[in-house]
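Note that one protein chain of the assembly has been removed; the remaining protein chains are unaltered in position.
Presenting chain A:
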């Protein structure tokens, strides 16, 4: 049976055109600059010609780009000069992501990214721009069909549980939760740093004379103005971060059906990501300090594929924000193997907080030491300012070390489940890991740790196409042995 050969929507021409301009803008600018310098009158002609040429290219690309959905595989033809044909069997597809920019919505169109397994392959994905929303559903239907015909043992083993989840479970974020999520996000910190850098750059661009007179005024008004500017920057940074989080997780919905989870989110770009439950490597509950104080938690899944929130690497947010106490039970409705609850008192922690504090303070000391020494010898005025700042940073180091120490622990929940907890940069990460998803375990111990009966333990998990090492530092050797005993497979009877 032959399948229909289809084109993308003509709107894709605009996107192709934009991509071409994006790829060539340096050369266009260079050509423009060169012409404007030598033969000025031709520059507009040049620009017009280039734009026309790129439009023609975009149209050709559109005409040459075809795809068809066959019974067994997707075929994609592309290429302006070099004709390329790609065949993607449905069984090789890892995830299908849909992105709908807000301007595509009236046309009922969306972009589809098809991701295949291939670890080696550099371009492990194929993109169909501006296709009808029905295409994704068609692909999904074919995929299910091919999965059924192959029906590997792994799937058949779990079908009994799948039948019980006939009606899809859904979770939709409500407004106040989203609001709280955005308010407690720490993503404003990098934005503020960026803004400060920008202000600094602007100062460099402003003419010296103006700046000098400005500086003279600044001395008079200094404190008020500086406080005002800092306040303004923090407000703007916070607002940007807040709105960004809101638009990103706008109407976030999680649906679970037949061995897969689907999340839909976003305002400007409505993004649909579907993952199979078997691809989930671990479930993380993350809390930054603010959320810890507010008893809120974020649930993410670590997945062995590239479909993810761009911000977080290979983590897919399952529930953006939820009350700490409800987090586990709510997630359990989507991910079966999670426990309904765990006993907080059964966590085993590192016995020696001092080492975490020492390391953290040492790291901050090396950061502080260099500018301090430099200031001491070459700029003694600044030294007086740098010194208190340095001491402040050492305190930060002390508290950070203490924070990490307090949050490093684990708990063996069952024969097949362990919960690890680590702290980093004022964020607590609690991971629920199934035994068969731990690729290997590594113990690390220096000769000085031996008499103190301490060891680091590292759990290697697959994340995207890479490794994610969850390291619990300075655990007691007996605890590490418990973990190893739990992890090591029992000798097979035969």
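The rule we apply is simple: a residue touches a chain if its C-beta (ideal position, glycine included) is under 8 Å from a C-beta of that chain, and two chains touch if they have at least 3 such contacts; residues count from 1.
Keep this in mind: contacts and distances are computed from a predicted model.
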| item | value |
| --- | --- |
| Among "SigE family RNA polymerase sigma factor", "PTS system IIB component, L-Asc family", "YdbS-like PH domain-containing protein" or "Fumarate reductase iron-sulfur subunit", the UniProt name of the subunit that does not appear here | "YdbS-like PH domain-containing protein" |
| Per the touch definition above, residue among A:178, A:275 or A:304 touching the missing chain | A:304 |
| Option from A:148, A:366 or A:446 whose C-beta touches the chain left out | A:446 |
| On chain A, residues whose C-beta touches the chain left out of the figure | 304, 416, 434-436, 438-447, 450, 460-463, 466-468, 484, 487-492, 494 |
